[in-house]
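Excerpt of the complex: some chains, original placement.
Letters are used for the chains, namely A, B and C, taken in the order the chains are written, and counting of residues starts over at 1 for each.
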């Protein structure tokens, strides 16, 4: 069953300065993600990964093409496509509990039910002890856990993640990837993840979309042979990693000056 | 170690004390008599202050000025909803901004004639002049705060199901709060400084009145007491708002600047 | 009528008219209740009558609920009178001229005082002995003055008479009276009006008078009322006029108590008792009490040189004459008050000599009675002052 369907989507940004020219960010992007499938998007910086995610989330409107989530056309942001941001985007004035509860309160759920659901997800991400803390009292990894719990709590059809672990150091990053696998084993979810790390993509995904440089197009879609079960440094792992690395490196560099 | 803390604090006052002492010296031994009437020594000012304290008069002035400031602030707080609306809706901002930009640099004191026409004489007119001082900093800070709300916070709220109204009340307002409070703090400071101009017309009390009145008979000691009271209370007001808002919004970086 | 009894300060008993309910209703409807009265307290002597009227209940006993409000200057009073926020006001000849020039519907109903001292003062140790000594000052002498005031008019006229060139021999710098009192460094002279000159010479003793305004301007400050009140509630204006006369007499009888009344006002509490008493002597007691009568033609003519000067300096937009002032006076109310008192109305103030015939545009004027050359109060009543018998402090004066 299709959770997400992206069809021939193009995005043109208006010029940012009065004299500048329009930016064609992505062009003719089509991809499908099945229910409970984990899809990663890889590509050079500026190739339009964030743009694609924002289109799916409904923050931006495609210049051409069509996006469907669970069969319904995307018209704007909604709780069926919740997002995890690189900078966490936690509400600093709310406790961990209230951050996680945010989406539930908007739905107008009774407070006893909220309490129950929030505590379940806090436990899921390993933060049961920290529900009364404020975000500024937590480490980066813990903040990202809150952000994930907050996004999962509204039970989205698709969970969107834009480089969620990029701000963490290498050790914490590996830790969070393992956590993510554990969480997905407990709560099956359709996920679209944007990342720069080939290893991260291989470790987490069922399917990996590699994009070309700007204007971003789909260069190749790769299925991971044994999703979330590949062992690092095995020949199969090294092979798929080399394949992706070559695909990305094959994109020549044409714009260093920003 | 309260003693050490106390010593540390008082060390900060060394220069201040030296300056006060040389002022005392100059006023007593260097200035001639007419000049000394214009700049009485700190001891003379202290005596004047003591007189005003003893008669209880100064408290009345302080209280009346503070209540004018407070009421003016209540009116000026319409700047908060106005600023939020201006920050959220570009077309409203576009229309209101030119008016704000022209009115803002006009000094409160220049408004006295018009304000008398509009409000007559009395507390309301006094409050209006203070209001002008308070209003613009709050407005500008609120607009700025709303415009600078981290866009990802708004996006996060929207993809958790919040609609526009929910986004404004649950996110924009709260995220903008620290800078709005900064606006309030600056505004109250500017309004407090407009006191002397505000109490020029129709007031029979207040620190501004005290100064204006002492000017007509050249009681320089009272003028200085009035100036110092305005200075010190202004300082306290500022600190008070800073400290309480840091306590109430510990998560805000804006307030620690 | 001829048998009216007077109380100890000479006010006829039973002559108080309560204002009508209709007038109160009209005022209330206009939003002019309580009645708002504007005055300038630092101008201490002139304002004794305001404070006495208020504190001694001379308005309230006539049914007028009123609120007196202090203003730092005449222009500020103009602003509230024009906007109709205030219905009665008083002030000097300059601010009133602005009202006449702007055609504001107000009428002078009484004179509040005459011959307010404007003086040029120099530091006590200055070499300057008279205005003439500024001739040839190099660099020009700096004179602190409230520009655009009656003081400036006086200095301009005096400069002309003494052959002093403004801009060459002296320079005028705008400066409020309070600051003039300090006689700060770099200032060669200041030109304040009373009480400032008196405080400087008698109390601070930091200055000396070298010239005064009496030869150049015969001065009157007036009470004025908005025309709407005169038209729709004349009994209120009458009551107000009566109260002015009653207060004037009360002060005459109780000058020391009047000082106490003034000291109660927050705007005057920093003035010493002595200064306040002296101001009352000079501005309330010196002349015959009938100075309160607003003589239209005389005061119009006295103001004419000012009008010319203001017009030439583009400070007023119309070329006013004494007639314009006379038109802005309404004597009906004071006529009635004098009638109650049994006083004769006057056509020439009592301080001018009998044979005074100098044209008003010819300065300096010959000497006339003023606070600098006279300390003994004028006798009152004298022959011709009364139309009926009148008693004051128990003493009966025959017509």
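Rule of thumb we're sticking to: a residue touches a chain if its C-beta (ideal position, glycine included) is under 8 Å from a C-beta of that chain, and two chains touch if they have at least 3 such contacts.
What you see is a predicted model, and the numbers here were worked out from it, not measured in a lab.
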Chain copy counts across the complete structure file, not just the copies drawn: A x2, B x2, C x1
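Simple rule for what comes next: only the chains that are shown with their structure count from here on.
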Graph class of chain-chain contacts, one of line, ring, star, complete, other: line
Of all other chains, the one whose Cα centre sits farthest from chain B: A
Centre-of-Cα separation between chain C and chain B, whole angstrom: 40
Residue list for chain B, restricted to those that touch at least two other chains: none
Parts of chain C lying in touch with chain B, wherever the complex brings them together: 36, 38, 42, 69-72, 76, 79-80, 82-83, 85-86, 176-179, 181-185, 199, 204, 206, 266-267, 270-271
Complex interface listing, chain B residues touching chain C: 34-35, 37-38, 112-113, 116-117, 120-122, 200-202, 204-205, 209, 212-219, 222
Residues of chain B defined as touching chain A within the complex: 150, 152-153, 155-162, 166, 170-171, 174-175, 177, 249-252
